[in-house]
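Working notes, beginning with the structure itself.
Omission of a single protein chain aside, the complex is shown with its protein chains in their original locations.
On to subunit A.
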Amino acid sequence: MKVVVAMSGGVDSSVVAGLMARAGHEVIGVTLQLYDHGAAVGRKGACCAGQDIHDAKRVADRLGIAHYVIDSEARFQQSVISAFADSYAGGQTPVPCIACNQHLKFGDLLEMARGLGAEAMATGHYVRRFEGPNGAEMHKAVDDSRDQSWFLFATTREQLEFCRFPLGDYASKAEVRAIAAEMGLAVADKADSQDICFVPSGTYAGIVEKYRPDALEAGDVVAEDGRVLGQHQGIARYTIGQAKRLPDTAAHMVVKKIEPGTRRIVVGPRGVQSPTVRLRDVNWLVEPRELHAAVKLRARDTLHPARIVPDGSGAVLHLEEPALAAPGQAAVFYDGTRVLGGGFIL
C-alpha cells in the first residue's frame, strides 16, 4: 500500500521508513519543517532547515524512497509555540508535544497523506495499535521506558484507524538502533532528541518572554491565608507541586495554585492533594461512559486508580487516593496497556 511516513530525521522515524519500505510498501517520507532552525539557533544566514532535515533526506536517499519537506512554520508557531507561552501565562503547565501531535502530525500531515491518496501514515512513536472488535485500539509500547502513549492520547479514533506505529513492538531502543545500523542508516547512532525541540538551549523562559513577557513579571509568593512570603520572577517559572524557586520563608512548601490575574503564587504544605480533578477536551478511544481506570497525570508518573465521569466535552476524575494534578498537563486513562482516552487538566 501507499504509506506516508512522518520522518523527523531521527533514528526512530528513519527505521519506520526502512521497515515500511522493506515490507514492500510504497513509502513517501515527509518531514515537517516546524520552525526556522537558523533563527532558533540565532545564527544569521544559517539554513532554515538544519541537520535533522538533511538527515531525513539522506535516509530517504539511502532507502530509495520519495521525500518531501513541508513548511509548517506558521502552523507550529500558532498551534504550538504561541499556545505554549499562552498556557504558561494562564498559570498552566503545557505539554507542547501533545499539541504538535494533535495539530500537526495527526492533524495537518495526516490530512495531507489522505489527500495524496495514501492508505496509512506511519510514525516513529513508541506505542502499539491493535485491530480490536470495535476498531483500532491504542496500547502502550512493549518497552515501558519508551512508551509515548501519554503524548498521543488526543489522537482521535478516526486518525488512529489511519495510523501505524511499528516501533511499539520493539523491546528496546537498542534494538531499533541495531536495525538502523543493519539498514546502513547514518542516523543509527544519532543522539535522542531533546525534550522541547523548539527550545534548543533547554530553557523555555526565553520563548515565554518573547511571546508573553507578562508571564515573567515579578509577583508575590503567598501562603494559603494570603500572607506574603516573598517575591517570584514570573508565574511561568512555576508548576503545581513545585518546591524549587520558592523563597526561604516558604521552605518545605510547594506550589498549590498559580493565579495569572494577580500574578500570585500560592504555596502550602506538601501532601494535601485533591481527590477530584476536572478535565477539558477529553478524547475518548472507547465509547464515552463512566468507567474505572488507571490514570496517568504526568508523562513520568505512577498510575492512579480513579472513577471517570464524562461531563460534556470534558470529564471529572474521582481519584481513589488524592494526587497532584497540574493544570495544562494531560490525564490519560488506561485499562492495562490499552489507552481508553484522556483530557487536559483544568
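Convention: a residue touches a chain if its C-beta (ideal position, glycine included) is under 8 Å from a C-beta of that chain, and two chains touch if they have at least 3 such contacts; residues count from 1.
Basically, contacts and distances are computed from a predicted model.
*Asks:* One chain of this complex is not shown here; going by its UniProt record, which of these names is it: "Probable glycine dehydrogenase (decarboxylating) subunit 1", "Methylmalonyl-CoA mutase", "1,2-phenylacetyl-CoA epoxidase subunit PaaC" or "Cysteine desulfurase"?
*Replies:* Hidden chain identified via UniProt as "Cysteine desulfurase".
*Asks:* Pick from A:Arg58, A:Arg114 or A:Arg157: which residue touches the chain that isn't shown?
*Replies:* Counting the whole complex, the residue in contact with the absent chain is A:Arg114.
*Asks:* Which listed residue, A:Ala66, A:Ala243 or A:Leu303, touches the chain dropped from view?
*Replies:* Considering the complete complex, A:Ala66 is the one touching the chain left out.
*Asks:* Contacts of subunit A with the missing chain: which residues?
*Replies:* 28, 33, 47-49, 53-54, 57, 66-71, 108, 111-112, 114-117
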